[in-house]
Each structure stands twice: as structure tokens, then as C-alpha cells.
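Heads up: the structure comes next, in C-alpha cells.
As you look at this complex, bear in mind that one protein chain is not there, while each of the others sits in place.
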Amino acid sequence: MTRELLLDASGVAKNYGAVAALSNASLAVGAGEIHALMGANGAGKSTLVKILTGAVKHDTGQILIRGKTHRVNSPAEARRSGLVSVYQEPAIIPDLEVADNLRLTETPIEPFRHWVSELGVNDLDLRETARNLPLAVLRVLDLARALAIEPDVLLLDEMTAALPADLAEKVLDVVRRQGTTSRAVIFISHRFLEISALCDRATVLRDGATVGVVDIEEGVEERIVELMLGPAADGPEQPASRTTTPISEQTSAARPRLTVSKLGAGTKLQDVSFELRVGEVLGVVALEGQGQDELFETLSGFRRPSSGTISIDGTEQRFGHPADAIRAGLVYVPSNRVDALLMQRSVRENIALPFCAGSWGPIDMTREAERVGKAIDRLQIDTRAQGQVQRLSGGNQQKVTIARWIATGVDTLLCFDPTRGIDIRTKRQIYALLKELAAHGSSVLVYTSELQEVQLVCDRVVVIFGGRVVDVFPADAADEPTLMRAAYGLPRLAATVAGQPDHAPA
Amino acid sequence: MSQIDTTAPPIGLRIRRLVRDQPLIPLIILLIGLVIILEILRPGIVNERWIANTIKFAIPLAILASCQTLTMLTGGIDLSVGIIATVSAFVMATQVTTYDPAIAIAISLIPALVIGLANGIGAGLFRVHPLIMTLGTSLIATGGLQVYQRTVLATGSAIPDSLAWLGTGRTHCIPNSLVLFIPLAALIILGLRRTGFGRLLYAIGDNENAARLSGVHSWKVIVALYVLSGFLAGIAGLVYVGLIKAPSLSLAVPLLLPSVAAAVIGGTSIFGGRGGYAGTIVGALILTVLTTLLTVLQVPEGARRILFGLIILGVTAAHVRLTEDS
Partner (left out) sequence: MNASFTRFLRSNGWSIGLFGLLGVLLVFTKLIQPSYGSSGVGALANAALPFAFATAAQAIVVIAGGIDLSIASMMAVSSVTAAVLMDGASEQSAIFVVIFVLLLGLTMGAINGTLIVLTRVPDIVVTLAMLFVWEGVALLILKAPGGAAAEWLKGLIVGTVGIPGIPTTITDWIPKALVLLAVAIGIVWIPVRRSRLGFSIYAIGSDALAAFRSGVAVGRTRVAAYALAGLFAAMGGLVLTMSTGIGAPIPGPYLLASVAAVVLGGVALGGGKGGLLGPILAVFILRLVRTDLTFLSVDPNITTVIEGIIMVGVVILGGLVALRARRT
């Protein structure tokens, strides 16, 4: 590797308050190199991208482009200093014509046209309003615009997501040819197939730090998965041994409570089917943006499915409003506590909210206090800061969102990443609570971005990739490497080549 | 979102938190301060009579400001309360010449409820911004009132004794309007804290998404809220006409801006989710004393409006800063 380094970032750190999003990230990309940036959910990828593109400023560390310091305040400044990014959401103004969008970014027309046709969009009319073009075309236009500027460093974030196979092929082809120019390409993707076909090297992030730079070669997937997981003993807790989870055996024959069949919603959730049994904790594992958000929104009544059915105890359900789902016994705990809590109100008001939804009249204050008190005790919520929920710690806030449904009584709990960003002690309490609920006959569906949680909480786990269920494991078979491989759409290790899932990206 | 700070907050922050948690204390201090300034400027002006008068004038304002408090708790606002109060007062004063006062009062509240319902449907069902919606209905109501006036030109108008007693009368130096106002205020304060409906107002204003997640159909709450707001505005109009004793086509319209200002000063957040009626009552008293003070100082009407506008903007901007810092 004696290539000239176009981008050289080292020791980059960024704190949000007390939380370190990046502690020590480095990324070095040479001219003519296509470089994959990888990391599990929350490893710091998106923060690093934001720093490179000027959306946020880093606290410490050094970023050089062609040897010059790169410290920018906006994507426009980043572009001027030689780095152009193509985002998952195209940065194209929907209500302006394509030509006006080009004028806005001062993009030369002829190179743009050249790249558009290279990328396989032939009949583009520059006077068309962007809103009238399909999303896939907009993403291609965004890429063509970036290429037309001829940047030193091109950053592609999940470039092939939401692209039909033929366009994706053309895009990969064009990106591959960038490798023969003097340009550097940073390629962010969840798809190993693309990365191995395209990239020269990969930088792997874990917990906000760069943990390895590897050359892409045969069998490198294993090495990358290892790097993303970290040393085995590094996990915060030892997986519980099988003897402590007798529930899984009990429930293997239990009747299904929630049956999801061929469910689709939006562009991401394609075709998901599974059963959630009575007394079971069922885990859902997926990389970011594989349709899990849509799945939970649909189950909780926030969004209508575009295909498929949801049944509870054998009866098909249609939810027009979360109230319908609640009536059917499905309650939802979203990952972002800000979405679920009345931040300016008290713990008590937050927990009692579902009751108020049902009855507008006078509140029986003693009865409410009793119910709320019970739920608070059961979750051991620290209520020293009673006044406003926004002053509780993250863990206690999360407990409040769950306590709300404990106080109401719960058949089926839908938890979306309930332990994201909270302390270990609270995590343990929440694990224990979910298992206890299941033991008392409730059913729990829990999406988690922390793979080591699966064996601690779940009885079974379904893995979703590209909007489809790609695998189902019993908890004792679902160790981290297995789940990570499955989440990346890789076949099971034990399986032969014939076991290759047919839904791997084209 | 903001991070939870674990270190001990500096003193400045602690004072700001006190102001945020106990908004009534600084408000009452401000009120007393204003009264003292007034007494210094005009020695002898503050006496029992003056206090009773101030309360009498503050009450219709406080009732109108209750409409703003309730709607602002959900993140809305009701700009039609001025004209609703005027319509109710005018209809009552003209109907009372043909009907019994009780019936005339009942008739006069019908348009108030209808306008409130229209506001609620527009804001709750069609999701038109409440500010635009209530502005629109107030335009319609203004026209409607003029049409109505032409139909009753011959009947003349009167103020029933009961309303005059309520609006202007005093019993042992205590304004009679307190007979109505104290139970009403207690009902609003308790209703906000101890009924499901009151809680839902806060919930919708704080986080409509969270309310939805808990199974709340917010449009129903919004419709009921604006009907209630219309009703309260109608009551305010009746009390006010008992005080002013001269129904006109713009009777309570000048109270609109102060009603918004009273709620904002009283610590109710214009973004919703925070506040209460007790602060609003003090806010109404502050504005009434402030008006006297500005009159004593011979501040022109224009400057008064500028001041009120800046108060609304300043308090709101301060609120944004406060919530972002914590």
C-alpha cells in the first residue's frame, strides 16, 4: 500500500453530553481505492459520516484530505474541500426540476448527463420535477451529480438499497470503475456480496473505535464478523445457561397468540411471517433498515399493512389506530423514549395515560396511586425526580414506558430495542421483567440491536434481512456470531453451499 | 434529545428550575411589585375599593384567558374568544327584551357553542392550524353579528339585573363576580389535574404521538376542547357585559390580546404540555394592574400593544431556551 492517501482520519472522537458516540475512529483511504466502512448498529458509522460531511463537528482528532485539514460546517463546505456524500435519502429538492437542482449545487450539466447515461437512466428529462421521478432514479441522479463534481473522496451510504436489480448492477459497475481512477470511494453497506465484489479494503468500527482494517479476500467475512463482535468475553454479561430458561421447553408446544402472515408495509417490509406463542419471548434481530421498524409500527396500529395479515388467537385483526391494537391486547414500547413519554409531565401521569384515554371523567386518585405505585415497585423505578419524566435517567424513563402497560395489564408486549443506551443494571431488570411477564402467560416480541441480549431474554429468535425472515433459531443456538452472520444474509456455518438463502441480494 | 445531567447544577440553573417548577411564586412577587410601583406613583391609589375594582376587571379577562390556557395546553390557541364573548353578550342583551333572562342567557350561549364546535372540527378533524381556523371563524362571526344586529335594530337592548349584580356589584367590598369565578376557577384547576379529559389536554400538547400510542383519539379531545372554550368565552362575555353595561359589536374584542398574554405570562407554554390555570389567574391580575399603571403613566395605546407583543415573544423565546438547556 504505497498509494497516496486521499483521506486520512485518525483519533476522531465525538461526545454527545456524557455519551461517547466516537472514541477513537480512524479511516484512511488511498487514491483509486474502494474502501468499505463497516460496523454493527450503534458502532459509530453514522456519526463518522456526519463528521466527514460537516453535519456535526468532531471534538478531537484529525481529518486530512489530500494532506489538508478538513474541518467543515456544512455539506457544501465538505464538497468544496473535496468530499461529496450520497445519502440514503437523496439530497434532491422534490419540488424543483432536475435542472434547477443541478443549478442549486452548481453541478456541470454535461458530465452529469454522461454519468446519468452511464448509470443506465437513458430517457431523463432535465425539466422534470424531481417529485415525479421514482426514488430509485433520484438516488441514481444523486450519485451522478456527485460523480459530475469529480470529488477527491466519494462517500456512498447504502447506495444500492431500494434500487431494482438492473440499476444496482449498473451502479456497482460504475463504482467499480472509480477504483481505476485517482479517486477514493468510501462504501457503506450491509451486504457482504457487494463488498467482496467491489471493495479493496474494509475498516471495521466497534463501540466508536476503529478495531481493524482488513484486505478484502476470500473468507474475509468471518474475520469482519469477528471484529464487529469483539472478544467473546467482552460482553457485559455471560449468556444464561440453558437450565435457567425452562420456559422455552414449556412453550414449544404452546398455542400461538400472535400470528403474522406474509406481512408487507412500505418499501422495506416485504414478506414476514412468524408466530408468537403464549408465554414466549420472541426475539427479532435485523440490521438497521431491514423492515423491522415497519413491522412494529404495523403490529401496533400506527401504520396499515400493504399486504398480509395479523391474527390474534386465531382471529384476523385490522388496526386503524393504536387504540384498536391496544383493545386487541397488543401494546407497543418504542425504542426512542422521546416518542412514548410526556417529557414535561410526572411519572404518575405518564403511567396512568392509557386509563385517561379510556375515561375522560374524574379520576379516582387513590386507586390510581395504588395501581401506579404497584407498577413503580415492580419495575423499581427511581422516582426521586417525580416532577418531570425528562429529568429521570434514560433507564428509568424506559421503565416508565413499560410500567404504563404493566399497570394496564398486558397480553402481548411489543418492545422495540428496549435497552438501547441504558445502564447494565436497568438492562438486567428489564430482561428479568420481560421473562417474568412471559412466565405469567403474556407474550413478548422484542427487537434488539444488541445481539448478546438474545440468549439472555429470548426463547426463540427470528432474523430479518431485506424485509424477509431469513432464519429462525432457538435461543440456545443463537450465539452472537450465528446471529451476526444471519443478519448479514450469510448462510449458516454448518450448512453446505446448498443452504445459501435464495433472498441474498442480487 | 437532551442528555440527563448527572452533575450538580449551577446556581443560575437552579433558580431557573425553581422559576420553571413554581411559576406562581415569581408571578405573585411581580404582581406585588407592580402594585407597589403604582402606589409610589400615585400615593393612596391602592385601597379596598381599588382592589375590588381590579378584581372585577380581571375576572372577565381571566375567564377568557382560561380558553387560551386550555387550548394552549394542547399546543393550540383560540383567537375567536374575543368575538364569541361579544356575540354572546350582544345576543343576550337583545334577547332579554323579549325573553326571560335565563332563557336569553341560554340562547346567547348557543352561538358560542356552535363557533366552538366549528373550531374543533377544523382543528381536530381537518388539522387546520387552530390559529388560522379560529381566525377564520371569528371573521365569520363578526359578519354574522352585524347581520344579526340589523335584524334586532328595533328591539333595543338591556342588561338583566342579575348580570349587572354579578358584573359590577359588591357585597362588603367583595366583588360579586367572585361568586361565579371561584367555583369556575376551582372546577378548571381540579378538572385539569383530576379528570381524564384534563390529563389528555396535557398529554396531547406534550406529545401527541405518545398519546396516540396510549390509545388516545386526539381529534375527539380537540373537538370537545374547542366547544368548551367557546362556552367559557360566552360566559366571559356575559360577565363582561354585566360590568361594562353597554353591549356593542366590539365589546370584548380588545380583550383578545391580553387573554393570550395572561396565559403566556401565567406560565402556560404556547407549545403545549405545561402550565395551569392558577398562573393564568395571576397573569390576568398582573395585566390588569399593568394596564392601570400604563394609564397612570399615560403610555399610548400603540406602546401598550408593542409591550404585549414583546411579552408574548420574550416569554416564549425564554421558554425555548429553558427547555433546551435542561
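Going in written order, the chains are labelled A and B, and every chain counts its residues from 1.
FYI, a contact is a pair of C-beta atoms (placed from the backbone, for glycine too) under 8 Å apart; a residue touches a chain by one contact, two chains touch by 3 or more.
Because the structure is predicted, anything quoted here is derived from the model rather than measured.
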In the full complex, displayed partners of the excluded chain: A, B
Contacting the left-out chain in the complete assembly, out of B:Leu24, B:Ile51, B:Val114 or B:Val128: B:Val128
Absent-chain contact - pick from B:Ile25, B:Ala102 or B:Ile140: B:Ile140
Hidden partner interface residues of subunit B, rising order: 77, 118, 122, 126-129, 131-133, 135-137, 139-140, 142-144, 146-147, 150, 257, 260, 270-271, 300-310, 312-313, 316-317, 320, 324
Residues from subunit A at the interface with the omitted partner, ascending: 53, 74-76, 79, 85, 87, 89-96, 100-101, 103-106, 125, 127-129
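Criterion: only the chains that are shown with their structure count from here on.
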Touching residues (chain side subunit B, partner subunit A) in the complex: 1-6, 21, 194-197, 199-200, 202-203, 206-207, 209-217, 221, 224, 269, 273-274, 323, 326
Partner subunit B, residues of subunit A touching it in the complex: 16-19, 300, 302, 321-323, 326-327, 332, 334, 338-345, 349, 352-363, 365, 387, 390-394, 404
